[in-house]
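One chain of protein is taken out of this complex; the other chains stay put.
Chains: A, B, C and D, in written order; residue numbering restarts at 1 for each.
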Amino acid sequence: MVNPVFIIVVLLGAGFLLGLFRKTGISLARVAGLLALAFPLYVSVGWMLHFIGQTAQPYVVYTAGTVPPFSINLRMGPDEAFLTAAINMLGFFGFIYLFRLFKSQGVSTIILYLVLFMGLNVIVMTRDIFNLFVFLEIASIALIGLVLVNKGIDALSAGFKYLIAVSVISSILLVGIGFIYYYSGTLNIDGFIENNSLVMKGLSTAVFLVLVAVVLELKAFPANGWALDVYQSAHPGISALISAGTATASLFVLYKLLPFGGHLWLQVAAVIGLVTFVGSNMLGIAQKNANRLLGYSSVGQIGLLVAVIGFSDDLGSHLRMIFFGLFISHFLSKAGLFWLSGMAGEEEISKWSVLRKKPALLLIFGMFVFSLIGFPPFPSFYGKWQLVMDLSGNGQILWIALILLGTMFEGVYLFRWLGFAIKHEVDESKAPDTAAEKMIPAGAFALLLLGASWVSNAYFPGAMKTSFLPLYFILFLFLIDFLPLVIKNTLSILSLGYYGWRLYPSIQDDTLRLVFAGIFLIGGMLTLFAGYSEKGKRPGFYPFALMMYAGLIGLVEADNLFGFFFAWELMTMGSYILIIRGKKSLVHAYNYMLFSLGGALLILFGIALTVAGQPDISLSMLASPAYPGWAYALLAVGFLTKTAALGLHIWLPGAHAEAESDVSPMVSGILLKAGAFGLVILFLAMGGGEAGRHPLLYALGWLGALTALGGNLMAVFQEDAKRLLAYSSVGNLGYILFAFSFMTHIGWLTGLTYSINHFLFKTLLFLAIGGVVMRVKTHNMYEMGGLIKRMPWSFIAVLVGIITLAGIPPLSGFAGKWLFYNAVIAKGWFLQGALVFFAGTIAFLYCFKLIYSVFLGQEKDRFRKVKEAPVWYIIPQFILIVGIMIFSARPEIVLKPIGALLSQAAFFPSEPLAWENVTAYTNLGYWSGFNIMLVIGAMFVVLLGWLLLMSRKAQKVKQFNIVYAGEAPFTPETTHFSHNMFAPYNKALGFLIHPVATQFWLGVNNTFHALAESARKIYSGNGQSYIIHIVAYIVVVYLILS
Amino acid sequence: MEQLLDRIIAGFEAADIEKRKDGQVFFTVPKPKVLPLINHLKMFEGFRNLILMTAVDWIEDNQFQITYLLNNPDTKTDLGIRTFIGRDGEGMDSIHELWGHAATFQREMKEMFGIGFPGSPRVDEPFLLEGWDDIPPMRREFDTKKYSEETYFPRPGRETHDPATYMKQKLYPND
Amino acid sequence: MNLPGIEYLSLGLGIVLFLAGLWGIIHQKNIIKIIISFSVLDTSIHLILVSIGYMRNRTAPIIDSAVSKTDAASQVVDPLPQALVLTAIVIGVGITALMLTYALKLFNEKGTLEIDKFKSLKW
Amino acid sequence: MELATKTGFVLLGLFIILNWGLIMAGIIRKIIARASMRRGISVFQPYINLIKNYSIRSQLTHGVMFYLGPVFRLSGGVGIFLFMPLIHDSEIWSNFSFAGDLILIAYFMFFGMLGMALGAGEGGHPYSAIGISRGLAQFTAIEVPLTLAILSIAFQYNTLSISEIVARQQGGILNWTLFTNPLATIAAMISFLGAMGHAPFNVVMAPQENPIGPPTEYHGTFLGVLQTNRAILHVIESVLFMNLFFGGASNWFELIVKTFFIYFWSVFVGMVFPRFRVDQSIPWLLKIPVLIGILSIVFILL
Partner (left out) sequence: MPEDNVKYPAEDQSLSPVNRKRVVIGPEGEDILVDPLRDYYCTARPEPELPRQGIIEKFMNWARAESLWVLGFGTGCGSIEIPPLLSPRYDAYRFGVAMRPTPRQSSVIIISGYLSVKTLKRVIRSYEQMQNPKFVIALGSCTINGGMYWDSYNTINRLDHYIPVDVYIAGCMPRPEAILAGFNKLKQRIKEGRGEGANDYIKNLDWYKANQKKIIKDWNMPDYNW
């Protein structure tokens, strides 16, 4: 191993030597600088590798040949090795990023750059507090010098404010150091920690001054206005250094010095960190400038890391892992994002759509954003998970709430930004700067992020290692994205099939999982099938579609809570990208993501309250949570966001309606079942029979009933076919929730039957309507009409779909209704039951509107030549129809095993539903799907024959051959009765669908925006007020502490 | 009433004043004065209501008479305003902007008499006579009997009498 | 005579100067004055450092004829704070220089040294 | 029992029901006429109308769904008949009620409605669609009190099997649901008014404003099929209410008498009251009858 002191030597030496170069030698100087930076990278990485996998003693460098306290010593332990490696990585790639800039700036800038990194390295390694101060100052000076590369008043004034603030802070630090020396007689950190048992009165003030200065260096909220200005105005390459580099070093300083303060200061750090995390992210909500936004985000993330350090007592042995996860995500993503900002060349976040011109950049951007929020498989996901688990284990519930709140705020602005990048209209005249020297660092960091993800996953305790197969396949799909669509689609379908085949033996005996796995996999294959009709290569579709399916299957496959949550987040991520692909999906996808993120955070919270630090995280833990009431409520609400229960439903209609034709069935027919599956898992854990009489269930039952009513009622008044179906999904998920809330054997059978049916008919309907929409290029039903003649196959599909939806015998929808009645009467929930039934009759209204307005009535001129929907849409539809027919005629094939499963002792031991051949019996009634089908079929054929016999010569007429009071119809448009079809109904019951939920969420949104807008006014831009903030901050912290 | 008439006579050259009954007066004004007069009546004299517009074909004088019947619901007075225009394609100014329903009267007059009302909405569309291609049927030079006989397959065997002579014969056979 | 020791005096003076400097940074509007205030602040820290390293009745930590090498430990004041002060002075000079550079550039850009005028970045 | 015999009896039952439906319609119209001091139609006029419609020579069709609409409609009516036990404790006249219970019948009513709606929809006539939209809208509200009543009696008798419900009402008039659960009966009988399509709930077909609504385009044989269905449906729905609330029937005579009075109830109300608009009838139905229905459940639960 190379002695780490050579890092200083080389960097300092190179700095001095470079001074000899003239302007003409700038090219050589740049190469020399790069080489000089490569050396510390080599050294620190070497040390890092040295420490990996073995418990080697830290290597200590003693300067001046003596031991402390008489000399300064540097230490190279595992922590230092890792951090210097990270910093030098940043230094190396940051240098590449600035390569062209250096040419115009001259040698002095390179020297500053080298000095900065020397400073940062020493800050990490040194164990001497005064030395620390000196190098902090050196690094600051170098950095402020670097800020000057951006000309203009903004950078200048920001740099000056930064300078003043840093000077004041370091003055305080110096005073503190002086007093520490005075009281303890040593400047060596280790030495001080050893003797701080003799804490004196004055010492605590000294420690206070030192630590508060360090905290302020870390830009504690709200005394951080000076840093934000620099983030915003400095060259993005420099901002990246501040955000990732100096912050890293400062964090380690805090970590080194925090033991000074003892336990008290750990708590203080935790509070300060979390306040910073939440506060800064909240103010970020109102921010529109990309670099400043990154500044807010940086401050917030650093706050979170500070808090993690503050929690180090609670986290124990997990500290390093958590810190690693959160830190590396922040480090790589934030540097990468600043670099991307330089490449995009746009200040306004809405203009980042320019990235779309280089899909690779967009991909990297997305990776960074997802990793910042903590989505799998990025390291922060693991970190956040473990952090939350450990905190709950120590009863720090409030802290968890704050962390999740801050994450939510972060999600609000980051996803708005990502959405803009993916979907906002793009200025054609601009293009991102994709010079090689800029692409290399960003790309390298993205790859490092993937590597770090792999590392996190590989070394995370309890990570589900088997599930990496889908992730590799998704990666593979990214790599083959340039191939034609047919290949990718076929591969995707085959992979789903293969996975199902592979999965089958393991869930064979678990009918419940089998049903959901069937929905996810078969549904996935069928909906992907429709993709063959797409033209072009459909870039970026398949990886995310498969990501969603991988998540869905992961849910089924998961045997522990971590795996479940991992899959849940994976699914959310994939589905978000799928949804945002729609033409007008920007806002809707954003809504979807916010609700999903909120839901996911609640689920995480719920899991944390369930597990509460215990090592066992298997799903069975849900049966005995540490905090049952809160855990169940949070989990339930979390799942309900996905099932779009009333109040949480406002994202659904837009997201489902504006998605692409074949994405709508994926997200509606299939994805919603994820929420249902979550509820199943949750309710099962709550215990069957009498044990399951949780008051929460009663509330959920009512919620389900109201959701059914609200969703269906809103569907009735839609003019947009897909929106109608989307609202119908809301209603149907209400039924499912209602049925599951029964917590009886038959109630669950109802719920599962509804789930299967909803999958079958909603996928069918969305595919059929999607095919129609594809042909007629409009969603408005009143613009269509008479399409039965052009699209007879689609018509049949919709007909079967709505008969199933409405629950009309003989099709399988009736099975659900029949079970439902039995369940309601057995349970005694009459009022709710009647409400749900009312909702069911309302479904007729929109069913009729859907099929009539689109397929019947008057044909419009514009659509006289439309063709039948693509055959790739028709085939899956008819496969689904066959499925419906089988399920209708022989429901016992599915229901019998489910019933057997549910009657296991753990669930609902009584078995009220008995099967005798094809007839189902309960103690209330009976029903025989097969006989009904037989009788109705025979009767129908006979009657049809009778009518055919009687009117065999009927003359086929055309659309205007109708009686019109002696007149002729004017135009098809004026004759097609469709727009606002249920106006009287609206007059009678329209008051029920007053958009309360929308207004509520708008209100929440506006409140937080207004709050952020007014709160961020404290960053007045005046350098002096920033100093006042600093002073006031010190005073306030001091007062609180004493 | 009298003052009103005085004002009209003084201001709008009304002549030929004919008091039919209480509160109902007909008079004639020259064509250019019609619109100002009607405007005045509507705006200042309270004649809010256009009861009807009609036309008479004075083929002997080679002119059409157009009659506007206005009503003041407050004073319960009706004014019949007559004016004369030439029969040969001379149009009349439209008053559809004062009363929307005037357009319908004007459309009918255009169809039945061929009197043009430039600017009146839908004035050229058929009103009662869909696809009429002859001269306007209410013009007196149009021989309706001849047209009917030529067009509508008269049932043979119908006896027709001149009402005047026939009734005279019937009622006063001795005269 | 029981006067307070010189070290307390200088420490007190240092703290007063520190506060004065801070007040100056916060209160003065002119950038040059702010920089001067910072210098005051900086100096006050040096004073504080020196005063906390002072030991009564001892001499400067210079080993020469007056103080022999052997009894230096009992006769001189703690040399470390003075060494620290030396370093701090150097750094202070560096920072002040940088500040002045900034002041010059700011003046060139905008023609004013009022710190209130440099508020283009905020929120 | 053998399938052939069963089918034979089912067809016989259908024949009886159809004829009774036609005659009942005639009798009731005769009664109405006499009440308004008219001689009125012949009792057999419905037969003549039916024969007339089946003997119309020319037909025209707007498309496949237009053709299938009446088939669906008649299937709905006949289907309810097929799944309905007619006579108490009679294996012969229980039809195919072994295939499903009350819920099946309640939902099978939608089958015909939906088919009719689609058939009329393909006719392309706006009045059809207007009528259907009104009908469906009103129907949602009509079904709510009925549902509450069904829930109430299902809970009361702890069964959903119609035969079982009838069996439980045997043994004297006071055992009828009418007396054991009067509130449910009231709620259901108000629903019945709506289901029969007489005033005040007949805005669907209101000839004065919306010429007869859905079947505007139907004629000849199609109309004949619809009329056949109407005759069956009126009787069979009365049979349903008879079975649920009025003690069922132990022989055909009892069935005929009871259905007559049950059906007459709707006609009677229809003669007396004016017509609701849709936006009036829905709030009304959702207020008073629903309240009665809820009370009936509360009553049973206590």
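Structural remarks
We adopt the following convention: contacts are C-beta pairs under 8 Å (C-beta built on N, C-alpha and C of every residue); 3 or more make two chains touch, one makes a residue touch a chain.
These numbers come from a predicted model, not from an experiment.
In the full assembly, the chain not pictured is in contact with A, B, D, by the touch criterion defined above. For the options A:Arg775, A:Lys817 or A:Lys849, the residue in contact with the chain missing from this view is A:Arg775. Per the touch definition above, the residue from A:Lys151, A:Arg864, A:His979 or A:Lys1017 contacting the chain not shown is A:Arg864.
Between the chain not shown and the residues B:Asn49, B:Thr75, B:Ser148 or B:Gln169, the one that touches is B:Ser148. Among A:Tyr459, A:Phe970, A:Phe1000 or A:Tyr1038, the one in contact with the hidden chain is A:Phe970.
When the full complex is taken into account, the listed residue touching the unshown chain is B:Glu130, out of B:Glu2, B:Glu60 or B:Glu130. Residue positions on chain B in contact with the hidden chain: 126, 128-134, 137, 142, 144-145, 147-149, 151-155, 158, 160, in rising order.
Taking the complete complex into account, residues 33, 36-42, 45, 48-49, 51-52, 55-60, 207, 211-212, 215-220, 223 of chain D touch the chain not shown. Although one chain is not drawn, its touching partners on chain A can still be listed: residues 775-778, 860-866, 955-961, 963, 965-973.
Heads up, the rule we're going with is that only the chains that are shown with their structure count from here on.
Centroid to centroid, with C-alpha atoms defining each point, chain C and chain D lie 100 Å apart. Separation between the centroids of chain B and chain C, computed from CA atoms only, is 109 Å. Here chain A touches chain D in the complex through residues 786, 788-789, 792, 795, 799, 802-803, 806-809, 814, 817-818, 821-822, 824-825, 828, 830-831, 833-834, 837-838, 841-842, 844-845, 847-849, 851-852, 856-858, 919, 923-928, 931-932, 935-936, 939-940, 943-944, 946-947, 950-951, 953-957, 959-964, 975-978, 981-982, 984-985, 987-989, going by the rule given at the top.
Across the complex, chain D meets chain A through its residues 54, 58-65, 67-68, 70-72, 74-75, 78-79, 82-83, 96, 98-104, 107-108, 110-111, 113-114, 117-118, 121-126, 129-130, 132-134, 136-137, 139-141, 143-144, 147-148, 151-152, 154-155, 158-161, 216-217, 220-222, 224-225, 277-280, 282-283, 286, 293-294, 297, 301.
Across the complex, chain C is touched by residues 130, 134, 137-138, 141, 144-145, 148, 152-154, 156-161, 163-164, 167-168, 171, 174-175, 177-179, 181-182, 187, 225, 228-229, 232-233, 286-287, 292, 1016-1017, 1019-1024, 1027-1028, 1031 of chain A.
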